[in-house]
Structure formats: C-alpha cells, structure tokens
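One protein chain is absent from this view; the other protein chains keep their places.
For subunit A:
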Amino acid sequence: MSTIVLLTLTGLGLAALYFLVASGLSLVFGLADVLNFAHGLFLSVGAYGTWWAAQHLPGAGATGFGFVLAVAFGVVAGAVVAALVELVMIRPLYSRTIEQVLVTVGLSLAGVALLQATWGADPRPFPRPAWTQRVTDVLGAKVPNSGLLLIVAAAAVLAAILLFLRYTRYGLVIRAGVENREMVTALGIDVRKAFTLVFAIGGAAAALAGALGGVYFGSVSPGQGGSLLIFAFIVVVIGGMGSVVGSAYAAVAVGLLQQFVNYYGTSGAGDVCVVALLAIVLLLRPQGIAGKAATA
C-alpha cells in the first residue's frame, strides 16, 4: 500500500513539473499558433536565476523568506525573458511557421551554450531549504517534501491561470483568441498584447518549474530545460493544444504512467509507454483530450 502511495505522489510530483512547463506551451500554441522550442530556456532562466539570486541577491538565500525571494527573482526573470523573446524574435514571424521553428530551436541551443559558457556544463548544487530535503509520512509512505511542494505549486498555478482566464478582461481575450484570433482583432482588440502576456505567463510558470525542479533534483544544469521540454510537448499534444485543463489531465496521466511502469517494469520502460500513449491519443483523438479551447 505504502509503495502505491509513494509511487502515486512522486508521479504527481513529476506531473506537476510537466504541467508547469506545458501550461504555458499550450496557451502559446493555442492562441498564437507558435510552436515554441525555446520554452525550455525559460525553465533554465528560472532555475539559474533562483540559483544565482540565492547567492548574490541581497536578502535572498537558501532558507525561509530568502528562498521565496530567490524563487520570485527566478520567476520574474523567466517572465521577462519570455516577454522579450516574444517582442523581439517571435512578433515579426507570426504566421511564418518554419521561421518560428528555426528561431526558437536556435534560441534554445544558443541559450544552453550561453549557460554552459557562463557557469559550465556540470550540474551545480541547488540551494534548498532543509525541510524540502526531508520526507513526510503519508499513509505509511515516506514522500519527499520537494515532490509535495511541486504538487502544491502546480495546483496553485492551475487555479491562478483558470481564475485569470475566467474573470479578467485579458483572460477573456485569450479564451476568445484561442477560438478565433482574427475575429478578436475584428472586434477592435490588439491581440498582440495578449500574445506577449501569454508568453510572460508561460515563461513565469516554466521558470517556477525550473526553480522547484532544482529543489526536486537537488541540482541545476544547462540541459535540464530541454529534456523536460520533450515530455511537456507530449503533455500538450495529449491534453489538447490551447487547453490548460487538458494539460493538467495529460500531465497527471504521463507522470503516473512513467512512475508506475518504471517501478514495476524495467527502468526506461515508462518513457516508452508515454510515447505509446501519445501515439494512441493521436490515432483515436488527434485534437487531444480537451481540443483547442482555453478552458476556464
């Protein structure tokens, strides 16, 4: 029983990490039709921003409020970088899919190279509050607090995004834009502002994934963003482009599947099963679980 609980909660922790990356990807694709391969860079900016801030930012550190401040710095850095990427590199390329793919792939590679050149290719120990390195007893299972922290953070981000989409003017614009961007423009709305905002929100969520992923894994490395991005893309496709709720369901399915199969099968079989799940969804329901709708 305790094994099941442990696998479930660690699977949900992994799902939380995937969701934080996938939610922004999904909204960006749903609204702006941009396949953003540079999204992993925002995760790395969040992770390295938090790591840097914990050591150098006055008031920030690895414990207590100092850690919250360091994470906030990383998240803001991720949001700012994402907004700048949209404004400077993506905006001139809307409706030019191939150029967008080339630019975002190039940016992700350049970002990794820049991080390696600045801080080296080796993993760096991540600043972590002591309580995140301990475990909590849940129904007999000793669950790492860092995983529980990820689950709580992802649930809070999901709730915040849904409330934003449901109750704000920009949320309304984004939900409508996911359905029919041109018609939003034809109602007198500058939909490009919503694009920038969605990039910033997605960048902030990915940066949070970077910071909390650093806590979860205990280290930060330049390639971390890219490896998580692959599973985030799978989550977005399974969940349905443009649907935040779909991404949440898909993230849970992928995280649990990976964790259980890797434990009860052979190591690495979980990844194969995730790809198989992707293939099944594409065959049976190509639009994903929730289709193209910015669900609120």
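Convention: a contact is a pair of C-beta atoms (placed from the backbone, for glycine too) under 8 Å apart; a residue touches a chain by one contact, two chains touch by 3 or more; residues count from 1.
As a working rule, contacts and distances are computed from a predicted model.
Matching "Rubredoxin", "Propionyl-CoA carboxylase", "Amino acid/amide ABC transporter ATP-binding protein 2, HAAT family" or "Sulfate transport system permease protein CysT" against the UniProt entry of the left-out chain gives the name "Amino acid/amide ABC transporter ATP-binding protein 2, HAAT family". Although one chain is not drawn, the whole complex shows that of A:81, A:173 or A:253 it is A:173 that touches it. Within the whole complex, the absent chain has one touching residue among A:28, A:47, A:60 or A:184, and that is A:184. Touching residues on subunit A toward the chain that is not drawn are 94-96, 172-173, 175-176, 179-180, 182-191, 293-295.
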